[in-house]
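So that we are looking at the same thing, I have put the structure below in structure tokens.
Every protein chain but one is kept in place in this view of the complex.
Letters A, B and C mark the chains in the order given here, with residues in each chain numbered from 1 onward.
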């Protein structure tokens, strides 16, 4: 009961080191959690489909096209998660001190750089 | 027995429309087939790991980093498949007529454009 | 004189339609403006270098490597601009209403999607 009360907006956006083992923090993507899980299960199915294509000796460019389609789906998930995080954990529910907020924005910038491979 | 004999280098590189339903053609990636399957099974495991991270409410930038690592692994597979295809089906074992070879190179170019998102 | 006073933090982050022709708004990247101009001049030099390589009939894979290095430099500029914008125009100096902030975040998300080619 108190645990639920403790999971307030602010704790939802605490970075991992400060989240206790007992109460699980809510995350910025919490409201879309089921949707992300659904998309990831579809992507898992696409990866199994790729294995089937290789086992069935399908024409290589067709396999590569399916690989590319799977990476697109994954990157859609990444952009979605990052936007949710920006909205709920950097802009809205973030910490009060500017220092913390700057640190989080730096983390987001580093993540964007990974996504565009810099 | 004869089936094996029929699967010669040339038929290995016939595009899908011309491969018969009876004998399964070998592909440019044939020699590395087990390696590709192994890598794709690992990637499938990574995608399941992503689902676990979402279910366990992990810190969003960490999830995105793992998504990015999974897309990298997929793109390594794509580049590998494409290189095998170039080696065995466009350069080496390709058709004798220049027209066919040009068509295959156009197909490869289109696939590279997909990979770099153009 | 008053013009300078009018260019306060808030007007700095007004989207283009609301910026008057008379006073030029400051932007999120204002403090790094000279640095961005310097980097873009270097990139302009790289593009002229590419023209020279083509004119001098340089070995194709070397030209492609230089093209790739130029696109990296451009994408570094894009990520830098976007981070400055997030810091100064979405998080800090943004509008007071949540509706406006949501619109800006959607715009940023759309821009990230363009950068990763989705």
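Just so we're on the same page, a residue touches a chain if its C-beta (ideal position, glycine included) is under 8 Å from a C-beta of that chain, and two chains touch if they have at least 3 such contacts.
On a predicted model such as this, the values are computed, not experimentally measured, just so you know.
Residues of chain C that touch the chain left out of the display are 15-16, 24-30, 33, 36-37, 40-41, 43-44, 47-48, 50-51, 54-65, 67-68, 70-71, 74-75, 77-78, 81-82, 84-85, 89, 107-108, 110-111, 114-115. Chain B residues in contact with the hidden partner, per the touch definition given at the top, are 72, 75-76, 78-79, 82-83, 86-87, 90-91, 101-102, 105, 108-109, 112-113, 115-116, 118.
We adopt the following convention: only the chains that are shown with their structure count from here on.
Chain A and chain B have CA centres that are 26 Å apart.
Rounded to whole angstrom units, the spacing between the C-alpha centres of chain B and chain C is 36. Looking at chain C, residues 116 sit in touch with two or more other chains.
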